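Sharing a structure below in structure tokens format, with a few things to ask.
Here the complex is missing a single protein chain, while all its other protein chains stay put.
Each chain carries a letter (A and B) given by its place in the written order, and its residues are counted from 1.
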Amino acid sequence: MAKRRIIQILTAFIYNGNLPGFIQGRIWQGSSKQLCVPGLNCYSCPGALGACPIGSLQSFVSGTVLRFPFYVLGLLILFGLILGRIVCGWFCPFGLIQELLYKIPSPKIHKNALTLKLTYLKYLIGLAFVIIIPIAFFAWDGVGIPAFCKFICPAGTLEAAVPLITLNSDLRSGLGLLFGWKFLLMLFTILISIFIYRPFCRFICPLGAWYGIYNKLSLFGIQVDKVKCTSCNNCVKICKMDCQEVADRECINCGECLKVCPTKAISFKQL
Amino acid sequence: MIKKILLGIIVIVVLASGGLYYWLSTENKADIKNGDATRDNPAPQITLTELNGNPIELSSLKGKPVFMNFWATWCPPCVAEMPFINELYPQYKDKVQFVMVSVDDPKDKDKVVKFIADKRFTFPVYTASQADIAKAYNIQGIPTTYIISGNGNIKKVHVGGMTKQELKALLDKAVKVK
Partner (left out) sequence: MKKYLWFIAFFFIAFGIYQKDYLAVLQKAAIICLECIGIG
């Protein structure tokens, strides 16, 4: 198995190490949840040992008091500066799930001009659902809501809602239209991941949008030796994401392009 | 060479995470015994503190059914149902005891006081030690509402926010519990 896959699987187990939670239908309540993990991993997942960075960010703009999220934002900047979208390619369980679904044999919809345009959607979704809507609700009736978590995040539905309501009958009493919507959205995401490579990461995920900004700045990640590069574009052609060049904001640092570069111009940055 | 380094890193990460997991698992002392804070079991005793600082034991509220709701100022669905609870409070307060327990961090008590005052809620509000809440009730999600009978047994547990109709139906059931 490729080393990236091994690390993705290890990451999933490390982020969700509270295995008894999956039997008891309860979440971990220990102090390790003071720390955000770099990837999108719902903190309501029974196994989750850390906090989701987007969920944590939302917690500062939801409820009856608005606070600037110094700690979470500082961590997000730090993760970006160290890893950029390596998080997406190596340290995100929801990315792993989409990649495994894509392996199911089926006709595939490859990247094209439309998918490239759709990659901008995740920035709009991030701005709207992570920042603007929560604050707008706060301004309107004094209570901010975690709009991305509440209305969109399929990772939360899959990793948290489904196991918890399966195991915990008390939680079923609150299911309603919102759960219906989230469940359909989760099913849709799972389904299209069979035909389209990582659709959530490419078009929806605000965390991927954030880390993409840091790809060129990060300590680790993919780089191109411009002297060796002959602009053959093999790298862009093989790339399943919507990269226009290696290590741009869409690059999840999976390393597939390294294998096809005829001049070995592509490499991972070393310290 | 790179493969050896990578293997070394993987081994270190696995050992470190195993050790971390072991350390953290001994830290999380939320032991869950079957029957704690669940239906048809006695409601675990807990010391509540009124907003003016007076302590009160939950067990002293025997005699009438109790509507006990765990909420927090930072919880949107909790805050959303509170106006409905406030509307129903005058109609039911003679038949059901309302116990609205804030799980906000104790250092945020001023926020709780201000929130209740700003919203002009009239129901009784309490705080409790987070450790007590965790140990006695093992609250997993909020809002969580308990209906406790007059002789101290849990009759109903509802997790999640409720509409006014759902609250009214729950309170009508609470009035009838023995």
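Definition applied: contacts are C-beta pairs under 8 Å (C-beta built on N, C-alpha and C of every residue); 3 or more make two chains touch, one makes a residue touch a chain.
Computed from a predicted model, the values in this text were never measured in an experiment.
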Where the missing chain makes contact, among the chains that are shown: A, B
Candidate in contact with the missing chain, chosen from A:A12, A:L101, A:I133 or A:A161: A:A161
Contact partner of the left-out chain, one of A:F60, A:F94, A:F138 or A:F203: A:F60
Contact partner of the left-out chain, one of B:I139, B:V157 or B:V177: B:I139
Residue in contact with the excluded chain [from A:K33, A:R198 or A:R249]: A:K33
Chain B, residues in touch with the chain not shown (by the definition above): 72, 74-77, 103, 105, 107, 139-143, 159-161
Residues from chain A at the interface with the omitted partner, ascending: 27-31, 33-36, 42-44, 48, 50-52, 55-56, 59-60, 67, 69-75, 77-78, 81, 145-146, 149-150, 153, 156-157, 160-161, 164-165, 171, 174-176, 178-179, 181-183, 217
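Basically, only the chains that are shown with their structure count from here on.
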Inter-chain centre distance, chain A versus chain B - centres from mean C-alpha coordinates, in Å: 31
Touching residues on chain A, where the partner in the complex is chain B: 3, 6-7, 10, 13-14, 17, 24, 26-32, 44, 49, 59, 62-65, 143-146, 168, 170-171, 173-175
Chain A partner contacts - residues on chain B that touch it in the complex: 6, 10, 13-14, 17, 20-21, 24, 27-28, 30, 32, 72-76, 79-80, 111, 115, 134, 138, 140-141, 157-161
